[in-house]
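Okay, structure first, notes after.
Just one protein chain is left out here, and the rest sit where they should.
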C-alpha cells in the first residue's frame, strides 16, 4: 500500500528535523517529543496532561491533529532537498476511538513524495496501562517550498 | 448553499455551550474565547502568542484545526437535544493562506443537522493590523450522543 | 466566507471550459451538461437514469463526486492562465442526504486561487418534482499545470 520514493536528498535530514521541531512553540506548549526520524517516517509522542483535554476528559481532537500533522509533515520533510521548507496544504483526520490514556503517539509515513506535493498517512495510537489502541488516522497533503520562496504567491 | 435544519431542541443551548467550553483544558491552554453562540453557528477567537506557532512563526495548522474543530462541534451542538454530547467523527481542513496575524477566529456553521450525524463547515480568518484574510476552511462530521450512551460501542 | 482572487488571466476561459468538457469521455457516458461558466464558478447538471444508481436506486456517491470534482476543477480553471491544465490533487465529499430525484446539479466555487494550488467548494443538489435538496458538499484542491509541464514529476 505504501509506494513512496524514498530517495534521500538531504543527508542532514535528522538534525534538520530536530532543529525545526524545536522552533515550534506549540509543540513545547503541548509537551510533544520526537521519538523516531527515518527516511519517510517520523514518530512523535505526547504524554497526557489535563491541559490537553476536551469536554469529556480525553485528548482533544485538535491536539491529536496537531501531533499527527507534525508527524506527517516531518515524514515528508525527511525526503526534501536541504533548506527546503514544509507547509501543510490540507489534511483529513478520522477519530476512530476515544483518545483516552497516558500517552498519545503519532507515526507519519510518506505515501507519495513528489517534487512539489507529498502525501502522507499518519496513524495515532493511545496507550493506557494495559493496552494500546489506534485512535485516529490522517491523510495529509504537504508542500515543499524550495529555499527563499517562502511567500504566499507560491501556494 | 447552507441548507441546515435550524430547529432548536435545547432552550439552554447557550449556557450549555459555555459550560462545556470551560471544561476543555486545551482551550484554556491555548487562550481561546467564545465570541458568538447562535442556533447553528459558533464563533471562537484566539489571540496570537509565540507558544502557538509552527516553525515559520505563524499559528500552527494544528492550532487552527483545534479552534475550527471546536467551533464546528459547538455549532452542531446548539441544535442537539438537551444533555446530548458532541463528538468529532472526522474533519478535513485546507490551509489557504499563512495564519500570520494578531487574532485568529473561526466561524462554524451547520450545513446538515441530522439525528445521529451533523455536518459543519468552518471558516478561519486571521486579522493583522491592517487586514483580515481567510486562512483555512474546514468540512467536518460530528456525532450526537444521547445522554448515557457515552461509550465506545456507540461509534 | 468566499475570499477568492477573481482575476481573469485567460479571456477565452468560457470556450476553453467547453472544449475541455467535451474531451472528457466519462461526462458523455454519464450524460452531464455544462449549465453555467462564470469567473470562479461552474455549474454542471446530470439527469437521472438507472445506469447511474447505487444499490438503493439513488445516484451513486461516485457519480455525485464525479460531477462535483468536475465543477470544482473547471471553476478553478476559469481563473488559470491560457493553455494551463487543471488536475485534481484531492477532494473530500460529505453525502448529506440521499441523492434521490430527477436532476443532480453541482455548483463549484473557488475559495482560493493560487499560482500552483487552488481550493474550491462544491455544493451538489438534487431536484425532484416538488423540491430541491442539498445532497452533498465537497472541499477540493486542484493544481494548475503551466503548458508543456504535464508530466508526473511536477506533482
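Note that the chains are named A, B and C in the order they appear, and that numbering of residues resets to 1 at the start of each chain.
The rule is simple: a residue touches a chain if its C-beta (ideal position, glycine included) is under 8 Å from a C-beta of that chain, and two chains touch if they have at least 3 such contacts.
The structure displayed is predicted, hence computed values, not measured ones.
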Specify the residue from the set A:61, A:75 or A:111 that touches the hidden chain. A:111
Touch residues of chain B, complete complex, unshown partner: 89-90, 92, 114-117, 119, 141, 143, 153-155
Since one chain has been left out of the picture, which residues of chain C touch it in the full complex? 20-21, 23-26, 28-29, 49-56, 60-63, 65-67, 69-70, 85, 87-95, 97-98, 150, 152, 155
For chain A, which residues reach the chain that was dropped from this view? 1, 3, 92, 94, 96-97, 107, 111-112, 119, 121, 123, 133-134, 137, 139, 141
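Just so we're on the same page, only the chains that are shown with their structure count from here on.
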When the centre of a chain is set as the mean of its C-alpha atoms, what distance in Å lies between chain B and chain C? 27
Separation of chain A from chain B, taking each centre as the mean of its C-alpha atoms, in whole Å: 22
Centroid distance [mean C-alpha coordinates] between chain C and chain A, Å: 31
Where chain C touches two or more other chains simultaneously, the residues are 92, 119, 141
